[in-house]
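Let's look at subunit A:
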Amino acid sequence: MRIVQSVAFQPEPETYSRLKSVNSLKMKEREVGVIKNLFIPKLGMTMEKGTISEWVVKDGEQVREEQVVLILETEKVAHEIVAPIAGFLAVFGKTGEEYLCGIVIGAIAETKEEYERIKKDPQKFVAEQASSTAADGQEKPSEDLNTETEVAAPVPRTEPHHLEASERIRISPVARHLAGKHGIDISSIKGTGPGSRIIKRDIETAMASQRQEPVVAPTAAVQMTSAAQDADRILLESIPFTGMRKSIGENLHNSLISTARVTVMFELNVTDLIEFRNHYARKADILGYKVTYTDLFVLMVTKCLKAVPIMNASLIGNEIKIWRNCNIGFAVAVKKSETESGLLVPVIKNAEQMSLGDIAKARIVLMEKARNNSLSMNELSGGTFTLTNTGALSSAGWQIQTPIINPGEAAILGTSAIVERPVVKNGEIVIGSIMPMSLSFDHRIMDGTPPGQFIDKLAQMATDPQMILL
Partner candidate 1 sequence: MSRLSKDQKLELYRMLVNTRKHDELNVRMASEGKLRTFYHSAQGHEAIGVGACSILNKDDFVYPHLRGHGIPYMVGKRIDPKQSVAEHLGKATGWGGGITGVHIVDKDNGVLGQGGTIGTAFVLSAGFALAAKKNGKRQVCLCFVGDGSVQRGQAHEAMNLASCWKLPVVWVVENNLMAWFTPCCDSFALKDIADMAKTYNMPGKVVDGMDVFAVREAAEKAIDRAREGQGPSLLECKTYRFRPHSEGRPDVCHYLPRPKEEIAEWKKRDPIELCRKKLVDSNVLTKKLIQKIDEEADAKAAETERFAQESPYPDPSILPSLVYAP
Partner candidate 2 sequence: MKTLNYWQAISEALAEEMERDETVFIIGENVQEAPFMATRGLIERFGPDRVMDAPLSELAIAGATVGAACAGYRPVCDLNFADFVYCAADEILLKAAQQYFTQAGKVNAPCVFMGVAGAGFGTGPEHSHVPSAMILNNPGLKLVLPSTPYDAKGLMKAAIRDNNPVCYFFHKKLMGFTQEIPEEEYIIPLGKADIKRQGTDVTVVATLYMVHHALAAAEMLKNEISVEVIDPRSLEPLDMDTIIASIAKTNRVVVVDEDTQRCGVAAEIGQQIMEKCFDDLDAPVARVCSANMPIAGAEMEQYCIPQVEGVVAAIKSVCY
């Protein structure tokens, strides 16, 4: 049916479920085609019922499309209800009676035959309407509608925006968060919490079952009893694999087995970058902060990501989501207690909107918090790309690495300590400062072209830092 105040049929933006129901309702009307029922529309947020003030057209009379057929009265105002199609009007609702929203109060049949069929057994017609709407599982009559009316024919129709509780997926916040992060389809999971609520454990189980067979099948050696193993090994210390250590371990392991990681290694001549960085570092007193290589790399990587957006993406479910903003995580080693140490990856959010100074200041705040163990969840999540610097790990020169992609991201860049190497410059061998780099990317998300472009862009800036300003 169509009504004058069509606004009532606009789905309320916040109610996605209602949107879905309304769409399905329209579909059905098209299918039925020759008969359109008339029901009490919900003409506003607070409207619950309406009174038939007057049937302008009498039962059985022919109507034109858009012709006013009845006047409906609500607490506030009278509404004219028009015929959605041309045809014959079948009246079910009585003048002066009040009906709940959704109640079928009449129908318009395109042909006289259809009209006769409806009128012969109005109850059956209305029941058909109800059962056909209930059949799709979206709209079922709820018990309390129509209980106060005594009209014979009209039967209840649900308000389209009420989904049954059983159809809503009950899921705990952390489970929803985790599922989103790892691209788990929650509609396929059976919850084990109260009322079949999906809880964290269910998502973890689903993640485990999604994994392929173990990369390395357990060998006989691994299956040896611990007693046999311990025979030749003298225990120095037993460190609990719990807390931070455990969560880091599990996260990284999950990433390894759920991504198609490829690591590309390359070297960049950063001789000029050193001077570029030192220029700012010398101004630490004036600036109030010290610019580090990390800051420069956050800036450069952000520019690379803007140039190669597919590197700034996540694979979630069946979609590769490319992110508009660049949230760059950087790995910080922390010592939580005497026995517990680990890695935190605080995230510099919206780096693409930041200057070098902004990045440095944000990085300093995050590092301080990392050391104090006061980073919030928000500061540790939402990353789109990660940097890891192993420069300080080994004085002998830790050069090549295969960084593991931070879960939920598409790539990670590992930087290493700068080493002096002979390089050819203008046909001569000179000493150059070389930084070995390792870029891991998820081959599921992309092939080799984007990482190549990324490296070229990075090399452009790292070898000729003036380019950073562009």
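Selection criteria: all candidates are chains of the complex that A comes from, given by their letters.
For this structure, a couple of remarks:
By definition in this document, a residue touches a chain if its C-beta (ideal position, glycine included) is under 8 Å from a C-beta of that chain, and two chains touch if they have at least 3 such contacts; residues count from 1.
Quick caveat, the model's predicted, so the values are computed rather than measured.
What touches subunit A in this complex, out of the candidates 1 or 2, is 2. Residues of subunit A touching candidate 2 in their complex: 172-177, 192-194, 199-201, 242-243, 247, 373-374, 376-377.
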